[in-house]
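A single protein chain has been removed from this complex, and every other one stays in its place.
And now, chain A:
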Amino acid sequence: MTKAVLDVRNLAISLSDGAVRVPAVEGVDFTINRGEVFGLVGESGCGKSLCALALAGLLKAPMAVSGGQILLEGRDLAPLPPREMRRLRGDKVSMIFQEPMTALNPLMTVGDQIGEMFVLHRGLTPRAARLKAIEALEQVQVSSPERRINAYPHQLSGGMRQRVMIAIALACDPALLIADEPTTALDVTIQAEIVELVLELCRAKGTAVMMISHDLGLVARVCNRVAVMYAGQIVEQRSAEEIFTAPAHPYTRGLINALPRLGRRLERGQERLTEIGGVVPAIRDFPQGCRFAPRCTRATAECRAAPVAMTDLNEGGRVRCLHHV
């Protein structure tokens, strides 16, 4: 238990609209250990980012945590007053965003923005913080950091800005880094560089990473364990290797079959990309039973009757399906 940096138990997030409460995320369970890279995968709107915001205590009305526990290094976050929560953010839990273009304050030099972290969380003087900021920029492999520190965000390229974001996020050696689609907005060539950089720095500092993405390839490459979300629930959670070689949940299988693969077309001839039929149900009318049932080829009456619980798989990992492979 001491190993777990983050332990999320039965987390539920709901959207309250007057008296009506609509569950947006339900029954999310996972743990992330020290130094581990954990992937959270799912399509847009499945609740990935809501989970991330909940972890940072940043859910805004009408969204709110409506059940379950979030334990950070064994400490329950729910009862913490806002002031305590603020002290944890940036210090113990940090986040990088998908849009490096807008994630930096356009009117402050990057040095000031990195330095602020040390002033706020470490109580350093601005002068000392500046030196630490240069060091931090050096760590994210920005060349001539003592000059770049005076640059404004608009003077930097997208990849450079993402490096600055990483420097800010890792400034205080957090226990957990949440990377919310960190590479979506970047060029493919820079994506790999940035991910490598994040992982390398986190490995060195022992920081656990929660990688939120809809990029299965990225997740397969870098994560130790992966959880797949669908319509607000985790449907499968396994080691990265297994989930890609032998997906158990029909949805996961659908996702992996839908991946275009280079060279396949030549091999198999003219064939359409596989897709998952149907659309994700709207948040207000999630099916009563398995949420994937309406789109599932294996669904039976049993699936539609009642909510399906997570079950352990023989080969390790868990899946939310009655007819898993």
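In this text, a residue touches a chain if its C-beta (ideal position, glycine included) is under 8 Å from a C-beta of that chain, and two chains touch if they have at least 3 such contacts; residues count from 1.
One rule holds for everything that comes next: contacts and distances are computed from a predicted model.
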Listed names "histidine kinase", "Metallo-beta-lactamase superfamily protein", "TldD protein" or "Peptide ABC transporter permease", with the criterion being the UniProt name of the chain not displayed: "Peptide ABC transporter permease"
Among A:A56, A:L77, A:V228 or A:I276, residue touching the chain not depicted: A:A56
Per the touch definition above, residue among A:R86, A:K205, A:R295 or A:H324 touching the missing chain: A:R86
Identified contact with the non-displayed chain, of A:S94, A:T109, A:Q191 or A:Q233: A:S94
Candidates A:A19, A:L107, A:V188 or A:A301 - the one touching the absent chain: A:L107
Option touching the unshown chain, where A:I168, A:V219 or A:V308 are the choices: A:I168
Chain not shown, touching residues in chain A: 56, 58, 61, 83, 86-91, 94-95, 97, 99, 102-108, 116-117, 120-121, 165, 168-169
